[in-house]
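One protein chain omitted, others in place.
Presenting chain A:
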Amino acid sequence: MGAGQVRERALTRADAEAAAGTVTDPEMPMLTLLDLGVLREVTVRGAADGSEGAAVTVALTPTYSGCPAMATMRDDLVRALTGAGFDEVRVQVRLSPPWTSDWITERGRAALREHRISPPGTAGPRPSGPVPLRLTATRRLLACPRCGAEDTELTSEYGPTACTAIYRCTVCREPFEHVKEI
């Protein structure tokens, strides 16, 4: 339904959530923004009487400060919500609390595994005192997302996207990405 058409019923927050919930991450398209944990809130105004255009506001929290995918996420959300009949779509940045990989849902983790990306372990609470220095590579007990072997080695803490590290399985010898704990 496009703008200006007569609605059969007022648009609700559930409609907005359903539409926003279909939008996927541009860099890891097996994850919806909801499963990635960056889609924080959906609010709807003017939907109750249905006489005026329904306005929806979506709050996004970037994974990394320099996440280059934010503009694409915003455009995809605007397109999905406009397509669902919302006349006014606003996408807001929510900086606090900062995104943590702990916000990736169980469904998101399963989708990552299915696409041969190793999901993050638990990031846990942030240190309250000075951040301890780690002079040896971060040890993670990972299972190879291809063959399941638990014998893997870190190639680099930095991968093709801001949120992944590169690993290699020493059994099947395939490289794979691991979503970093942050």
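Following the convention adopted for this analysis, contacts are C-beta pairs under 8 Å (C-beta built on N, C-alpha and C of every residue); 3 or more make two chains touch, one makes a residue touch a chain; residues count from 1.
Keep this in mind: contacts and distances are computed from a predicted model.
**Q** Which of the following is the UniProt-recorded protein name of the chain this complex doesn't show: "Acyl-CoA dehydrogenase", "Phosphate ABC transporter ATP-binding protein PstB", "Ring-1,2-phenylacetyl-CoA epoxidase subunit PaaC" or "Nitrate reductase"?
**A** Of the names offered in "Acyl-CoA dehydrogenase", "Phosphate ABC transporter ATP-binding protein PstB", "Ring-1,2-phenylacetyl-CoA epoxidase subunit PaaC" or "Nitrate reductase", the absent chain's UniProt record gives "Ring-1,2-phenylacetyl-CoA epoxidase subunit PaaC".
**Q** Taking the entire complex into account, which one of A:A54, A:C67 or A:L112 touches the absent chain?
**A** A:C67
**Q** Residue-wise, where is chain A in contact with the chain that is not depicted?
**A** Per the touch rule, chain A residues meeting the hidden chain are 22, 24, 29-30, 57, 59, 62, 64-68, 70-72, 74-76, 79, 90-99, 126, 130-131, 133-138, 155-160, 162, 166, 180, 182.
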